[in-house]
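Missing here: one protein chain of the complex. Every other protein chain is in place.
Think of it as A and B in the order they're written, each chain with its own count starting at 1.
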Amino acid sequence: MNVTTKAAARTVSRRKLLPGFGITMGFSVLYLSLVVLLPLSALLFNSTGLSWAKFWDVATDARVLASYRVSLSTAGAAALINVFLGLLLAWVLVRYEFPGKRIFDALIDLPFALPTAVAGVSLTALYSQNGWIGSLLTPLGFKVAFTPLGITLALMFIGIPFVVRTVQPVLEDLDRDMEEAAATLGAGRGRTFLRIVLPELLPPLLTGFALAFARGIGEYGSVVFISGNMPMRTEIAPLLIMSKLEQFDYAGATAVALILLLLSFLMLLVINSLQHWARRSSR
Amino acid sequence: MTKGIKKGLLAGVALILTAGLTACGNSNAGNSAGAGTAAPAATEAAANASSAPEATQTQAKDPVELLNVSYDPTRELYENYNKAFAAYWEKETGQKVTVKQSHGGSGKQSRAVLDGLEADVVTLALGYDIDALQEAGLIGADWQSKYEHNSSPYTSTIVFLVRKGNPKGIKDWPDLLKEGVEVITPNPKTSGGARWNYLAAWGYALDHNNNDEAKAQEFVQKLFKNVPVLDTGARGSTTTFVERGIGDVLIAWENEAYLSIKELGPDKFEIVNPSESILAEPPVAVVDKVVDKRGTREVADAYLKYLYTEEGQKIAAENYYRPTLDSVKAEFKDQFPEIKLFTLADKFGTWKETQAKHFNDGGIFDKIYVPGS
């Protein structure tokens, strides 16, 4: 780790130039292994208590498949909507001054602080047929509580801070020179946003989407209140894990959990790799 | 570079160890802060007792602490009962006893004990959840005959809660199958109480169809077609029915129905007793492995036995559980109207068989919802 070979190092790789790769990498990997990987591997070993055939049976049962469908589609829809809403919120928070901005900013994190069960109960209170919003929608023929729509709403509530808070720091840090340059060259504001700002925000937006999506797939506490839990229609996958545990079927529960985990992992991996690849090629 | 990684690993190990130690050190602080002054002394007493079991005989004056792991609706019951028992025990033996409570879904609580929650006694919603502990070797095989009435000191049954004035005219089980009647019951896959609901309906159907299983299945299937929301627990269903205003009838434990009327609105709901229902027997047991380790068998045993005495039974009755002692039964007979009751053993056999046949994955309950499985 010395700096005598600075010039050479720069041409070879950036790694040699900045110090601390070993220590930070070592620590990160160790901590990651102890807190996350070791406990998670218990999941893997526990479900290998099943034979492959049994594992396959559990994982592809019609009811389990239906629950994946419900979980994936509602989490996906919620994350997608959150990308747009989150961008709007972050943009307004970073770029504009207006009265009450501080309260605005503070509210964003509250979905994290509220225990998920409370979130579920209050959302159900809001959207059930006698709730504030539900009573307005029911006469119009809209049912929100106890339908996939209700699940999506709960997941939007849970996921929105992820998008806002990943976009916000990047937006704050964005160099405005480029925008100014574009404006001087006669680009309209909309065009500048699309061509200059949005590409810079794409990575955090993607990250926000991925995180909100992943979180949504696993969410349990807030969803069970508003979903109605009807098998095949509004039953989410984490609920099936619970019902398997209720039968003391640890292996079956971990099998469903493992599939769920694998799905989210693959999705996150694709998005993360895409980003690094995009970044490298843009440099 | 590798040297750097090594350094990182070392630093990491050190940090995590420190954190671990802090956590352990603080765990004691947390305990004593929470449980008041009795906790540290009691743990010490328990530690002493486990190293020398005979010491408990000679030094019975040391305060002792019990953990009762129970299910959701018994909170009010055990809050009162624990006070009564502590007073009784101190009078009898001069020893102070503190009973700590843990409540949650019956199955979840059973799993917690299975996985190491050190409960001296368990008081759960159904025998199946205690059977699981027995299979794991925590409880002796004969637990159900250890105490009277299949180790169920109090019982309950399944009744209907309807909206005031009973606008849909619900009198008995067949009324729940009518078109346009919305029935609220929790999911039997995740709620112990809901299994009693399901079995009560099944048993009624058997009795009225010459024990024809296919007819019973059809009956239950029709009933669940009228269920718009399957909450995960009994209290969730009560909230859906009471607070959200969904459904025409809630199938519930008798004690839950009384309690929700008392807590949530005597002027809004009324109880309808079906012509026939199931005798719900919430069992109790001493967790042998834990009491032997902690040296608390004597007091744990007395704790459960006291439930059968007049005072224990009265407290149960006051909390809307049906007493089993005749004198207390007579005293509270107005509160608990006669309903024709059948037991699990009458109609279904053991919990293990029942669970496998009806509620496990691929069982009869699943067939109601999954086409062709």
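Following the convention adopted for this analysis, contacts are C-beta pairs under 8 Å (C-beta built on N, C-alpha and C of every residue); 3 or more make two chains touch, one makes a residue touch a chain.
Just so we're on the same page, contacts and distances are computed from a predicted model.
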Checklist outcome for this item: Should one name the undisplayed chain from "3-hydroxyacyl-ACP dehydratase", "Sulfate transport system permease protein", "Ferric reductase like transmembrane component" or "Cbb3-type cytochrome oxidase assembly protein CcoS" using UniProt, the answer is "Sulfate transport system permease protein"
Checklist entry - Which chains here touch the chain that is missing from view? => result A, B
Checklist entry - Which subunit B residues would touch the chain omitted from the figure, given the whole complex? => result 15, 19-20, 22-24, 26-27, 29-31, 33-36, 39, 47, 67, 72, 75-76, 100-104, 109, 112, 114-118, 136, 233, 235, 243, 259-260, 263-264
Checklist outcome for this item: Logged for subunit A, residues touching the omitted partner chain are 3, 6, 10, 13-15, 17-21, 23-25, 27-29, 31-32, 35-40, 42-43, 46, 85, 88-89, 91-98, 101-102, 104-119, 121-123, 125-126, 132-133, 156-157, 160-161, 165-166, 168-170, 172-177, 179-180, 183-184, 189, 192, 200, 203-204, 207, 210-211, 214-215, 217-221, 237-238, 241-242, 245, 250, 253-254, 257, 260-261, 264-265, 268-269, 272-273, 275-277, 279
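In this section, only the chains that are shown with their structure count from here on.
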Item to check | Whole-Å gap separating subunit A and subunit B, where each centre is the average of the chain's CA atoms | outcome: 36
Checklist entry - Within the complex, which stretch of subunit B touches subunit A? => result 1-9, 11-13, 15-16, 105, 107-108, 111, 114, 132, 187, 189-190, 228-232, 236, 239, 243-246, 355, 359-361, 366, 369-373
Checklist entry - Which subunit A residues qualify as touching subunit B in the complex? => result 1, 20-31, 34, 58, 61-63, 121, 124-125, 128-131, 145-146, 224-225, 228-232, 239, 242-249, 252
